[in-house]
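Quick notes on the structure that follows.
With one protein chain removed, the remaining protein chains of the complex are shown where they sit.
Coming up: chain A.
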Amino acid sequence: MKIMTCPLNGPRPVSEFFYWGEVRPMPDPDSCTDAEWADYVFNRNGAPGVKREWWCHTPSNTWFIAERDTEKDIVLKTYFYQGDA
C-alpha cells in the first residue's frame, strides 16, 4: 500500500487522498486573451518530473500541497499552502 503524509494527520494510505492536479497560476480572466485562457483551461504540463500538486485528505477535508516525482512515484514533501501559488 502506498503511503502519503498529510501535514495534519500524518502518514495515511493513499486511498484516503484525492488528487487535484498541478498547482498552476491562473491568468487574470479580464485581461488575458482567449488563447491564454484556453491554454490555462485545457493544456497541462504532461511530461514527467517533480511537480507541485494539490491533494486533499478526504476524511478530514484537509487540502495541502505535495511535491511528487511523477516518474519515480515518490512523494518528496507535503505542506500546507502558503499563499504563494
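The working rule: contacts are C-beta pairs under 8 Å (C-beta built on N, C-alpha and C of every residue); 3 or more make two chains touch, one makes a residue touch a chain; residues count from 1.
Please note the rule applied: contacts and distances are computed from a predicted model.
Student: Could you tell me which of "Pyridine nucleotide-disulfide oxidoreductase", "Sarcosine oxidase subunit beta", "Menaquinol:cytochrome c reductase cytochrome b subunit" or "Putative spermidine/putrescine transport system permease protein" is the UniProt name of the chain missing from the displayed complex?
Tutor: "Sarcosine oxidase subunit beta"
Student: When the complex is taken as a whole, what residues of chain A touch the one chain not shown?
Tutor: 1-2, 14-15, 18-19, 21, 34-35, 38-39, 42-48, 51, 53, 70-73
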